[in-house]
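Missing here: one protein chain of the complex. Every other protein chain is in place.
Letters A and B name the chains as they come in the text, with residue numbers starting at 1 for each one.
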Amino acid sequence: MDRLVSAATARTPFPANWTARALWTALALYVLYACGILDVSWDRFVRGLDNGARFLGRMFPPDFSAQKLDLLKVGMLESMQIAVLSTAAGIVLSLPLGLLAARNLMPGWVSWTARGVIALCRSFHPVITAILFVKAVGFGALAGVLALVVASMGFISKLFAEAIEEMSLRQVEAVRATGAGFFNVLVMGVFPQVIARFIGFCVYQLDSNLRNSTMVGIVGGGGIGATLFTAYQRFDYDFVLTILLAIIAVIMVAEVVSAQLRKAFQ
Amino acid sequence: MSAALAIRNLRKEYRAGVPVLRDVSLEVGGTGMTAIIGPSGTGKSTLIRCINRLVDPTAGEILFGGQDLARLKGRALREARRRIGMVFQEYNLVERLSVIENLLCGRLGYVPVWRAWLRRFPPHDVARAFELLDAVGLGDFATRRADALSGGQRQRVGIARAIMQDPELVLADEPTSSLDPKTSVEIMELLARLARERGIPVVVNIHNVELAKRFAERIVGMSQGAIVFDGAPSELRESDLLAIYGGEGWIDS
Partner (left out) sequence: MRRWRRFTPAQRIGRALTYVLAAVAVVWSLRTIEVIPEFLYDAPEQTADLFRRMWPIDWSFWGEMVAEALVETFHTATLGTIIALALSVPVALLAARNITPSATLNLVAKFILVSSRSVNSLIWALLFVAIFGPGALAGTLAIAFRSIGFVGKLLAEALEEMPRGPLEALAAAGAPRGAILLKGYWPQVEPSFWSVALFRWDINIRESAVLGLVGAGGIGVALDTALNNLYWDQVGLCLLVIFAVVVATEVATSAIRSRII
């Protein structure tokens, strides 16, 4: 028995994993270094907490006066309109763009060009696009709508193109074999296979546009974000809290509705 | 021979009024293998899982080492559980851990959490794990990840993990159902041998009557949530099988 035990202990159960140890150490060192760079110090944090307490104190209680609620309603409705319009336009534009980007339906140069457009749409944050559109079409909801249209195009077309590429080509060939023209092939062979997923992306994008519509207002793109930013700049913090609560409530509802919708259309 | 485990009037209803186990009473002795046979859905698995409380019984007593397992909670339940090893149909290894760590998982009931976290298991546990690994014929696989093993090898690890607990009883829930016939025999041989060498009683659920007769000293037949046969394999007649499985069609098929 003794011999067995000593023979067994000679084997190591857990060979040291130096890569993992090095990575964890590097992570710890990085955190310290980055805290130093970003001036994240305990002192500053404590001072901030003090400030934060005062800030929270001014936020409470949230302002529910009739006049403020009116402002809130106007802003929130505008945000919803921005979300609805940008999603609708995004869908309309994504249909052709996604089709053009599908490599199994289009010649190479067409799909690569379309993919380039999609990549460009995706690479800029909606806030940056919103800034450019504010300059182009002026302050207001339109700039917000246009910014979110660009974002929606990037998202929906990319996933739509991927869905088309993943579908079964047999059905398409079967339709083609009946002598159908290009549009009949699309309507009879392609759409039935991808429509459920397409609707899923659209619902998801509506949800996501609603979230982002709260943000484009900060740079002049209209909606509840504009209301929020104005209240913030006037140090009207109790109204800021009201708006935040309203945003959380609306997004929560939207999340539930969009999950239900996606389930219904799957 | 004293009873290691005594089940009295055990009753389990997943839905009120629909009992899966109807007042089952069973005593298991201090050694040897007891096989529970019966058609699927008859409550064999529920019975086994009630014993170590993976399933909570509705009524009845499960006497084990002077305690009623059916009433235990929290820490006391954990301490009772570590004295009962369990082998599962789907092996239930933690696939992304190494084989040796899966074995040491059998010691988690004894080892403080910080030791498990830092992998500082007590040296005698580690030594025993290697010894057991050799005993199940997987000595060279200690540092392999469990998901790199075949089904039969995984079940060997599963058995070794149960034995690692130093159990006073081993439960096996369909340990061979996911394996091919040859491996099934090997696994049953291994289970019977390890239990015999260490004097641990085994209760095994098994739907393969031939395997049950070959390895068990005692056969318990269940039908519709009740025990309808209890005796030695040699006493098991075709009429008993009929009572357990019902109908005759299955004998031909």
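FYI, a residue touches a chain if its C-beta (ideal position, glycine included) is under 8 Å from a C-beta of that chain, and two chains touch if they have at least 3 such contacts.
All of these numbers come straight from a predicted model, not from anything done at the bench.
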| item | value |
| --- | --- |
| Candidate in contact with the missing chain, chosen from B:E90, B:D140 or B:E235 | B:E90 |
| Absent-chain contact - pick from B:A80, B:V99, B:A160 or B:V202 | B:A80 |
| Hidden partner chain, touching residue among A:L27, A:A66 or A:A177 | A:L27 |
| Chain not shown: contacting residue from A:R11, A:R176 or A:R211 | A:R211 |
| Residues from subunit A at the interface with the omitted partner, ascending | 27, 30-31, 34-35, 37-40, 44, 48, 51-52, 55, 77-78, 80-82, 84-85, 88, 123-125, 127-128, 131-132, 135-138, 140-142, 145, 211-212, 214-215, 218-219, 222, 225, 228-229, 232, 237, 240, 244, 247-248, 250-252, 255, 261, 264-265 |
| Residue ranges of subunit B at the interface with the undisplayed chain | 52, 54, 78-86, 88, 90-97, 101, 105-111, 113, 116-117, 158, 161-162, 165 |
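We adopt the following convention: only the chains that are shown with their structure count from here on.
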| item | value |
| --- | --- |
| Distance between chain centroids, defined by C-alpha means - subunit A, subunit B (Å) | 49 |
| Residues of subunit A that touch subunit B when the two form their complex | 4-5, 8-9, 11, 13-15 |
| Residues of subunit B defined as touching subunit A within the complex | 98, 100-101, 104, 119, 121, 123-124, 126-131, 142-143 |
